[in-house]
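Moving on, here comes chain A:
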Amino acid sequence: MDEKGSGRRQKIMSIENVSIQRAFSGPILENISFDVKAGEFLSIVGASGAGKTSLLLAMAGLIQPVSGKIFLKNDEVTAPRVAIGLVYQSYALFPWRTALENVEFGLELQDVPRIKRRQMAIEALELVGLSEDKQKYPIELSGGMQQRVAIARELVNKPDVLLLDEVFSALDILTRRQTEEQILHIQKKLGITIVLVTHMVDQALALSDRAIVISGGAIKRIIQLEGKTPRSTDAPEFRKLLHSTEAMIKPLSKIEIFMKDMETVTTGR
Partner candidate 1 sequence: MQKVIIAWLVLLAVSMIILFSPEPQADLRIGVIRTVDAAHPFVAQAQGFFKDEGLDVIVYSFGTSPPLAEAIASGEIDVAYISFPPAATWISKGTKMKIISGASRGGDIVCAMEKNAKGKIAVSKKGTMTENIYRGFVQDKLQFEPVYGIEPPDMPTALIVTKDVDAVLTWEPFASKIEDAGGVCIFDVGEEWEKEYGTKYQRNVLVATERVLFDPVLLDKILRVHNRTIDFLNGPGGDAAVAKAMGIAPLKKRRMEYNASLDWPSMVKLMETAKAGGYLKEVLSKEELIYGG
Partner candidate 2 sequence: MALRRYQKILIGTFSIVFVLLVWQFLSFFQLVNPLVLPSPESIAESFVRMLSAGTLLTDIGTSTARIFIGFTIAFLLAVPLGLFSGRNEVLRNFLKPWVQLMQPIPGIAWVPFAFLLFGLSNNAAIFVISIAAFFPIFINVMNAVQRFDRDLINVARTLGASNFQVLTMVLLPGIFPDIITGSRVAVGFAWRAVVAAEMIGLPRGVGALLIEAKNTAQTDVVIASMVTLGVLMMLFDRVIFDALEKTVSRWKGAETEG
């Protein structure tokens, strides 16, 4: 398995020399650069607190990097846009709207006429396997179902890129496996570009075409992966890669995070 990008696919997003700072603490990512290729499944993997979510939010246009630029198809990303879809870890479904109405939200904003809107939303829900539950409210849906609604809500707007923030973390293992397969299925069917942020290294390696490993505020490695997804996690080669990748990502202990913050305060960097 190679380490650098393959170059077969076209570049759809580029992140150039981006540094991100969290409020009231020092920089969390410094000088990150990478590309997102059209149609690929890209994972960004790292320990909790490594800055992956912040990076994703910057890619979505919700926060501004302190330096560097982010481009979607040569257009600089400075504000949120429909072409970049985002699914939060909490799913962020509108509680006062049914599953169907949630999915229709983006279409309403675009003034799509009611009947067409309904139809498109129903199709999106069918795609994620939830047509039975379209009249239910989020509170009446399980975690896995909510997640699928959230994904359908993005997909219906036909975004260029779909960003997923730890969307599997809250699920039990069985539901997780199910949804992972479903997402892969959708991706292959629609050819959509997916960027998944996760702390579960095995998941990243099993699902993605490429995995970007982040640790200590920088990209440690970009792993190019081959083979049909989802990959078998038992294969010895897989396990070897898994261990070596995990070794790259030492989660920062609380003491280390504290020391890092202190460093910033005293040195101003």
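Methods note: a contact is a pair of C-beta atoms (placed from the backbone, for glycine too) under 8 Å apart; a residue touches a chain by one contact, two chains touch by 3 or more; residues count from 1.
Basis for inclusion: all candidates are chains of the complex that A comes from, given by their letters.
Not measured: the values here are computed from a predicted model.
All listed chains 1 or 2 share the complex with chain A, though the touching one is 2. Residue ranges on chain A touching candidate 2, taken from their complex, read 60-62, 79-82, 84-86, 88, 90, 92, 94-97, 105-106, 108-110, 137-139, 153-154, 157.
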